[in-house]
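Mind having a look at this structure? Questions to follow.
In this view, the complex is presented without one of its protein chains, the others remaining in place.
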Amino acid sequence: MALGLALIGTLAVGLVALLAAGLEPISTLQAIIDGAVGTPYAIRQSLTEAVPVTLAALGVAVAFRAGLFNLGGDGQIYMGALGAVGVSLLFPDLPPILLIAAALIVGTLGGLIWGGIAGVLRAKLRLSEIITTIMLNFIAFWIVSYLVNGPLKDPGGSGYPVTREIGVSAQLPVFGDLIPSGAVLMLLAAFAVWILLERTSTGIKIKGTGSSASASRFAGVSMARITILVMGLAGALAGLGGAVSLQGDQYKLGEFFTPGWGFTAVAVALIGRGTAIGTLVTGIAVGALRSGILSAQGTAEVPAAIAQILVAAAVLFVIVGNAEGAGQLVRRVWTRRTGLANE
Amino acid sequence: MTALVKMSGIVKKFGDTVANDDVSIEIAAGEVHALLGENGAGKTTLMNILYGLTIPDGGTIEVGGVSVAPRNPADAIGAGVGMVHQHPLVVGALTVAENFSLGGLGDGSADSMLAAIAGVVDTIPLDVDPRARIDSLPMSLRQRVEIVRCLAHGVRVLVLDEPTAVLTPDEVEQLFGEMRRVVDQGRSVIFITHKLAEVQTIARRVTVLRGGRNVGSFNVGEMSSAQLAEQMVGREAKRAHGNVNERATGEVRLGLRGVSALGDDGECLLDAVDLEVRAGEIVAIAGVEGNGQRPLADICFGLRAPDSGLVLHDGEPLANLKSWGRSKVAIARIPEDRRHEGLLINAPLWENLRFGPNLAARRGLINRRREVERARLLLEEFGVVPPDPMALPSALSGGNQQKVVLARELSSDPDLLVAVNPTRGLDIGAQGEVRDRLCRLRDEGKAVLVISTDLDEVLELGDRVGVLYRGRLESPTTRNAVDRAQIGEAMAGLSAERAAGVAQ
Partner (left out) sequence: MNDLFHIITSATLYAAAIRLALPIFLAALGETFAERSGLVNVGLEGMMLMGAFGAVLGSDISGSAVIGVLVGLLFALFVAVIQGFVSINLGGDQIVCGIALNIGALGVTAFLVRAIWAGGNAPQVEGFSAFHFPILADAPFLGVAIFQQSVFVYVALLLALIGWWGLMRTSWGLRLRGCGEDPLACESFGIPVKRLRWQATLICGLCAGLGGVFLALGQLLTFSDGMSGGRGFIALAVVIVARWSPLLAIPSALLFGAVEAFALRVQSSSINVPPELLLALPYVATIVVYAIVVGRSNPPAALGRTYIRQ
């Protein structure tokens, strides 16, 4: 029921935002929906938009179940894209299958390392990952910025801080012109995360660590090991998201490679309550929303920021729905207003 | 009799549980009134309502004939009611004087505090440095701080919630004496307890709560222990469990030799502890909370390495914590805090039943159907109600939660069981079941170590009993060779002092 209320609340906020932007709600909504799923091309774009966010969100979800907050999605996405673009540009003559696989793997490794750093800092030095992952985001950004303004800069790119475009052999195929391979990877990743959390003993340990540190300590679970594992995995998934976006969509790495996907991923994971299914569904929905809004910009000037506002509002509603005191408050207000004593 | 405190028709529900079911109670002026009942009978809830910590769903309160409805303890104190809790509600990181200041007495300086409590310390002496941090004081002193604070505010009714849990037998005597003096001054004392002996020592009248209801108020002098016990549990109280195993000759499953442990500031927590637990016996260790039980338990659990000395399994020394994994002695552990250490409160029971040291051994995927089935069988075997593998521990009673912990730990057929306060907070029925199981383990030839702050439990379960005092363990002796008084002295460190005196 809490979820239903969250949905209604979010829609209400969206309505207010649309009206505030001076837009007519019904037709705007129509334009967004059309832009999201109206044509095969639209569906493909929605999926493309959803993939990096959802992959990163799956990582955030796993970390969240372990009681950790991975706010470093953006940094890990950058590192993933960096790894992928490096491989793609350095070895353009490899057969496509090998090249694509290598680029994806190196990208995933890049993200894994970046997330792993935060994990180690937390496990060994007790540094809050909330602070360190944000710091690592900025560090990653500046590293990429340095590289695309310098060594990796595209000489023929009219001066923009961006790398050369990767060759066709490194680009990810689209199945039937509808389903980007990234989307397939996304589904596989969601399935893998589900298996991890629900069908392995490691998953029980992860969930236990997030639920009760003292019980996990008592059961002999190594908190340090779980922390590093989980943060590394989160980083790997985000890194994969970055690699996929590079090879399946953007084809080159620049300073503004990620429009805040990392943070959106956090919101998606929180709305999805950290479950694989919830995260997947929310991620696709958010991707479709963003894509729809972008497309709708042609017919109606819908500010892209609305997606962010909606997402934030959704998270707030979800928290409120799950808050301990919320039920109490509702009950107290209800009895006061209706004059009923609790019999 | 003019009632000083009158509570009528008090109702309080927590979700589906009815903690207080239309409870009415009257306390006269100038008397020590005991509030007797098992764990979970609703005594603390009732008094928390009187003290404004909990808002009742129904009912009225009168203090001194005036109707009151305290919404917080400040209101209650204003109405003349003070309360001292089992775990004293004082702020650990602040000093004694600052705590008094927070409580409305003085401004946080030592002088203002002493001035504020000057009138009270004749009756209740408080020998403490005002600038000391509360968390550096033992529980008994913290309790004293709370008592003094209430009296300094001039309360007419003082409620004490199970105060003797943290006191040695001598300190209990001292407290009783002080309560008598308080009452002589015209005030009333409400004494929450589940111990019959205390009721008969200190109280003039007693109200018995059972299952959230008031089953009667009696003059203590007119009731025998057996009658009181029956009122409390509603049936004839069960007797002791099992037979004492005089001389166990099995292998020494767990051995501690010269084990010492140091705290964060280098202070001595355990001092050269020697201990042997053999197969086929229960060794029970008594002691007032805070005398080293935690580090001893952690060492026996394998959660912490001793700072010096040896831990042996079947005679083999364990070099470090990692070697515990390779030990041939399978060990089951029942932690002190079942809600936070023993169980994952938000995970379904079937996952909880897997969440033990044997978890690491499981490789590969989990077959959920098989796990759930296994869980159901275990839950039924251990009498968990309801035996639903998908239920959450938070939906179970304390007794059932403890049974889940037992089920998990015993499912691997251990050789050794180490348990801390295994029956704390359980109702009498569950207590009996748990103790039965421990005795059964002993009869099956397992080694059992029980560390408990409940002296009754120690005396009931132990084949051999020992006492932990200030980190030193008096070598466990056969149960039948000691009596309650001796153990009481040992808990207060008196026998150690006497031994030191003799040595001189």
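Each chain carries a letter (A and B) given by its place in the written order, and its residues are counted from 1.
We adopt the following convention: a contact is a pair of C-beta atoms (placed from the backbone, for glycine too) under 8 Å apart; a residue touches a chain by one contact, two chains touch by 3 or more.
Note that the structure is a prediction, hence the values are computed from the model and not measured.
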Which of the displayed chains are touched by the chain that has been omitted? A, B
From A:Leu82, A:Ala170 or A:Ile306, residue that would touch the chain that is not displayed: A:Ile306
Out of B:Met7, B:Ile27 or B:Leu53, which is the one that touches the chain we can't see? B:Leu53
By the document's definition of touch, the residue of B:Gly42, B:Gly103 or B:Gly466 touching the omitted chain is B:Gly103
List the subunit A residues touching the unshown chain? 17, 20-22, 69, 71, 121, 125-128, 130-132, 134-139, 141-143, 145-146, 149-150, 260, 263-264, 266-267, 270, 303-313, 315-316, 319-320, 322-326, 328-329
Absent-chain interface residues of subunit B come out as 14, 51, 53-54, 72-75, 77, 83, 85, 89-94, 98, 101-104, 107-108
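To be clear about the criterion, only the chains that are shown with their structure count from here on.
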Roughly how far is subunit A from subunit B, centre to centre by C-alpha average, rounded to an integer in Å? 47
Show me the residue ranges of subunit B that touch subunit A in the complex, using the header's touch definition. 13, 57-58, 301-303, 333, 335, 337, 340-347, 351, 354-357, 359-360, 362-366, 368
Over in the complex, which subunit A residues touch subunit B? Could you list them? 195, 198-201, 204-205, 207-208, 211-212, 214-215, 217-221, 341-343
